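Here's a structure for you.
Shown here: the complex without one of its protein chains, the others still in place.
Up next, chain A:
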Amino acid sequence: ESHIQYERVGADVTMKCGSMDWDAAVTWTVNGTDIDESHLNGSYLILKNVDLTQSGQYSCYEGSSWHLKYQTYLRVGTPPKEPVLMCRSNNYPKGFYCSWHLPTPTYIPNSFNISVIHGTREMVCEKDVFPKNRCHIRYLQLFSTVKYKVTLTVTNALGKSSTTLTFDEFTIVKPDPPESVVAKPVPNNPRRLEVSWQNPSSWPDPESFPLKFFLRYRPLILDQWQHVELSDGTSHTITDAYAGKEYIIQVAAKDNDIGTWSDWSVAVHATPWTEEPKHLTTEAQLTETTSASTSSFMPPPTTKICDKGAVVGSGAVAVCWTAGLVLAAYGVLFI
């Protein structure tokens, strides 16, 4: 007869060889390997201070006949610690979901039970097939001031633990990030980028429950973000981009009235339009050759060389000086 036996890490375990007497001659094996007699007390197997590596199949055989007298599967683990529970509505006003996990593994099977109470009403949380640690609830009422109380209990053979979340309908509303973010240069506009995006597909009714958006952008070479909040529409034109610089852009969404901001969308990169380099003349060749040896903060030919608005950081001064020297050298040539 086979059993499963659960024991805590650090426990002392005594296994009896079924109905065999204490003084019977027996042999114990674990996963088919003989166990040294030093672990035996008569026919009892003694395991002190068990650890995870001692999980396995333990078998006891009668000494002479080698008849299997007892078998058990020992699983060493821990009782569950307080689970981490999170509830969120990313599809308001349809419903919300709760998901959970254990902060540390128990190494033995756990079962989860979740209860959702709204006022006096117990609501059904339908478990998702995947992932297994999630369930969803349909809102039966909207605009309620009565709080929701969600209790999650985790149970295993060694103990149980629970946690409770209490929240308002509105506070857990957090859309998914905007989708399909696209950023494009604007032809003939070296300081503009056109950004567009779509409402998250999980948001069921953006017409009745409109989202507002937060856009952030920065050139890759800088750490500081620019931010723009947009109360409607799913596009925006950045008009103060640094010419020729590659930008990173992200968008977040929030219900117009309630809840919190989504996570940031996937980042997109774009560089504002720059003019195609013209056919090189002597003057242009001189300018090009000299400029190639300065920093990368080079404005496009349409921009004044010393226009500090078109270049970034300490490179601006270097470019101005260099251009001045070039012009001076050119001037000397013609004296």
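The rule is simple: a residue touches a chain if its C-beta (ideal position, glycine included) is under 8 Å from a C-beta of that chain, and two chains touch if they have at least 3 such contacts; residues count from 1.
Rule of thumb we're sticking to: contacts and distances are computed from a predicted model.
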| item | value |
| --- | --- |
| The complex's invisible chain, by UniProt name, from "Ubiquinone biosynthesis O-methyltransferase, mitochondrial", "snRNA-activating protein complex subunit 3", "V-type proton ATPase subunit a" or "Ciliary neurotrophic factor" | "Ciliary neurotrophic factor" |
| Contacting the left-out chain in the complete assembly, out of A:K81, A:K147, A:K184 or A:R216 | A:K147 |
| Residue among A:N31, A:N188, A:S208 or A:Q224 that touches the chain left out of view | A:S208 |
| Residue among A:N91, A:N133 or A:S265 that touches the chain left out of view | A:N91 |
| Chain A residues touching the omitted chain (full complex) | 91, 93-94, 140-147, 170, 201-202, 204-205, 207-210, 257-258 |
